[in-house]
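Yeah, one chain of the complex is gone here, protein chain that is, but the others are all in their spots.
Our next item is chain A:
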Amino acid sequence: MIHSLFLINCSGDIFLEKHWKSVVSQSVCDYFFEAQEKAADVENVPPVISTPHHYLISIYREKIFFVSVIQTEVPPLFVIEFLHRVADTFQDYFGECSETAIKDNVVIVYELLEEMLDNGFPLATESNILKELIKPPTILRSVVNSITGSSNMGETLPTGQLSNIPWRRAVVKYTNNEAYFDVIEEIDAIIDKSGSTVFAEIQGVIDSCIKLSGMPDLSLSFMNPRLLDDVSFHPCIRFKRWESERVLSFIPPDGNFRLISYRVSSQNLVAIPVYVKHIISFKENSSSGRFDVTIGPKQNMGKTVEGVIVTVHMPKAVLNMNLTSTQGSYTFDPVLKVLTWDIGKITPQKLPNLKGIVNLQSGAPKPEENPSLNVQFKIQQLAISGLKVNRLDMFGEKYKPFKGVKYITKAGKFQVRT
């Protein structure tokens, strides 16, 4: 099981260590540093590293490496999932998962880590339970604590720990009872040079914010549940009910949580909302090239495409770029060779265009690679897969909750090859 955890920042300092069994010397991280040195980019450090006596399994989140040390055969996914859960918990508690936040709250961090893992076995990872055991820091609370001398610790056993619904606290009370569902879909796509779709799929999630008193039992049904054939569920969902009736039936956790995530892959179901026309070319034996990119709306179901940003990783030989845009602003980072064009909203009448000259290092050979364009966008009030919530029913409680559903479509990994 998980033996130890080291948190390492980008400059290679170990700024926190926690051991759940015997103490493992920091020097074990040298193997990690070695691998880090080999990988040109921080993102390319391999997640599983073997050393003579241990295995190091790491994740990279928010510019911090979470490096765990294991000694026996443990499922690596188990470790990786757990590490992400640790990072999520920090985020949840401190508002951000950063080195500063962790150092500012080091005692709480320790208490949390101790509570999350016992002898390497996960103990309490549900945010609801943790918050009952260890109260998140707030300025008000720390002031009150320092005056009254009360503590951050819950004194009683969290009720959720043992019930069959460990995700929910027992006594929940709200004056306004509300249930909100956000259907968020991200389009992952690869578009080739000629504009045809090489690969496209939709990664969808339904994030919920449920503030309901007591023990509500909800069922959520869809107009077109057939779209969902590849779904991952929050543990609260009754799987049998979904299998037989295609209805999501559950007693929700309190607060924010991800109800389901799903994938829609069949190509014809995935509409591509934007198209990109592009000419990026470099002249042989001359230190310049041409850049001309236009972006326009395609199948957007009558909705506006907004928040459009195009980023391009230009070849190393590019020195700078002289461009003019008809809409939005662009920046070029000459160190990282990244061009960012922030467009905003696309109006179909006047399509945004960015064109101009690319200056190359003199004498450098013509770059071989063709840069890919990365496109970000957002469409409000639309789930591009067509998924629609039909109704939400609540059982088990008397009051009438306020219900709301919001749809949004975003670009995920949306790439256009040139």
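The rule is short, and it goes like this: a contact is a pair of C-beta atoms (placed from the backbone, for glycine too) under 8 Å apart; a residue touches a chain by one contact, two chains touch by 3 or more; residues count from 1.
What we mean here is this: contacts and distances are computed from a predicted model.
The complex appears with one chain absent; UniProt names that chain "Adaptor related protein complex 1 subunit beta 1" among the candidates "AP complex subunit sigma", "Large ribosomal subunit protein uL3m", "Adaptor related protein complex 1 subunit beta 1" or "Mitotic spindle assembly checkpoint protein MAD2B".
Across the entire complex, the residue among A:195, A:235 or A:404 in touch with the chain not shown is A:235. Mapped onto chain A, the footprint of the missing chain covers residues 1, 13, 15-23, 26, 39, 41, 43-44, 46-48, 50, 53, 55, 57-60, 71-78, 80-82, 84, 100, 103-108, 110-111, 114, 118-119, 121-122, 125-126, 139, 142-143, 146, 149, 151-157, 161-162, 164, 166, 188, 190, 192, 198-199, 201, 203, 229-235, 239-240, 243, 258, 261, 263, 265, 313, 315-316, 368-370, 372, 374, 413, 415, 417.
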